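All protein chains but one are shown at their positions in the complex.
Let's look at chain A:
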């Protein structure tokens, strides 16, 4: 039996080793993924990010070099912290904190120790970097905004966060990604594809040469330049006009759906979100919950459309044949339904046909035709769905599916929507506010501008978009195929005529522009906020939609000025100025321009926060800004004309 001891030991050890190998290699073994192999250094080669131009080839966004100090904690050797900190202009505590964070993130992976050095700091540091083992400088390219306009259009880029890295393995710690605007929606086009080099390391972390002779290395692919549909001059002009106001301007070229300008006020200088102060400035903008500069009002602002929506009701009524263009409806300073009354500013007994109805914005007229539309099938439940479908064919009440990074659906109600409020009976009078664009309908400025573009085109629209050209690529066909509304072409002419009369004789008589036939519609929208739990009415929003010229539309526009009171008071003036600027390239109505520049609504915006009772609408006084400030704005305008 003594022979067996060694024999059994050999067999036992053999089996034990195989079991251990199985545990190490099969059970615990990892796949041969080059990216996860820490014997291979991955060196990324970042391509140039694409430039952004305006529709006329003016450069809006370019690049500037930037330098990040990176650290790989377990390669760090004892160093002269004092010297290092003073070179980086940080305190010793900051050094310690960041270093600990880096270590916690991973001792083996590169961590951004200090992002985005200035060129001057880099020049000094570069010389001394060799002394600090474990630290190195990674060159990146940052955005350089050539102008201060269009922060909300262009957006910005920022460092990827852990969530993005987890969702998309392309991005690595410290990479930059488009965060808002065009930068975000055209991220893939602009960024290109980064190249990678695999380098074999030895155990002292020294590079000993390309892995497999560079067989798996890839070259970077440059980002593509983008030409946007924005007209830089018009955009800048709109931004100056909207100074000291809140709201949005959207201008579209009806023949193509191209967005000419997209102003959201207040705006900010896009250069604030570049470089080391990005997060500080971003937080500041983000925390401003009163003016909300990051909130893109032209895309995200959902408002009741007010009177411009009457155009929709006119079109639906004609399509449904519930009224002829000539039929006159008498207005008794309002519209009575049941025991309720909707006021109108027409003189009592005025008889309006369709053109008059639009020109005078007669509430009684539109209440009448709205009820006829809903009652036509004999059941308002059916009627409202017919109405809703017509309205939705203009792109209202839904996302436009465009290439803008943010958006809102707005709301065009149908029977299903009202089921919650009126489960059983449903009569046309229940929703009468919809006839004048209030009540349950809600739209965003871009949807209204698109609606106007469809009217200008007499029945179709192109999805509004911001992309004009990408080198070597065709534009998404969604943006180049017309979308037809459910209204026949012939029904548009009377509505266009009515809008033309708005300018000639109606509510926009005083904002006419010589030699340009503009068709427009004013809007004045009641709005409320809760102050200390009390529903309080504020000064009405001033709204204006228009297109011009009447017979060969070049521009369709929607202007929205919060608490600007009646439509032609602020919005109408701005719309006229924008139209003239775009079509003629100059401004002849200097009086309108001066008025807009010298008036501010900041006093209106302060009211709800004042804690005191305040007057609205007719009771308000206009705030005039100082002459120096006006001169400052005029200087900005003068720059544009150069």
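Just a few scattered comments:
By definition in this document, a contact is a pair of C-beta atoms (placed from the backbone, for glycine too) under 8 Å apart; a residue touches a chain by one contact, two chains touch by 3 or more; residues count from 1.
Here, contacts and distances are computed from a predicted model.
When the unshown chain is looked up in UniProt, the name that turns up among "Carbon-monoxide dehydrogenase medium subunit", "NADH-quinone oxidoreductase subunit F", "Rod shape-determining protein RodA" or "ABC transporter permease" is "Rod shape-determining protein RodA". Only one residue in the set A:213, A:326, A:586 or A:612 touches the chain that does not appear here, and it is A:213. Listed by residue number, the positions of chain A touching the unshown chain are 2-3, 5-7, 9-11, 13-14, 16-18, 20-22, 24-26, 28-32, 37, 39-40, 200-203, 208-209, 211-213.
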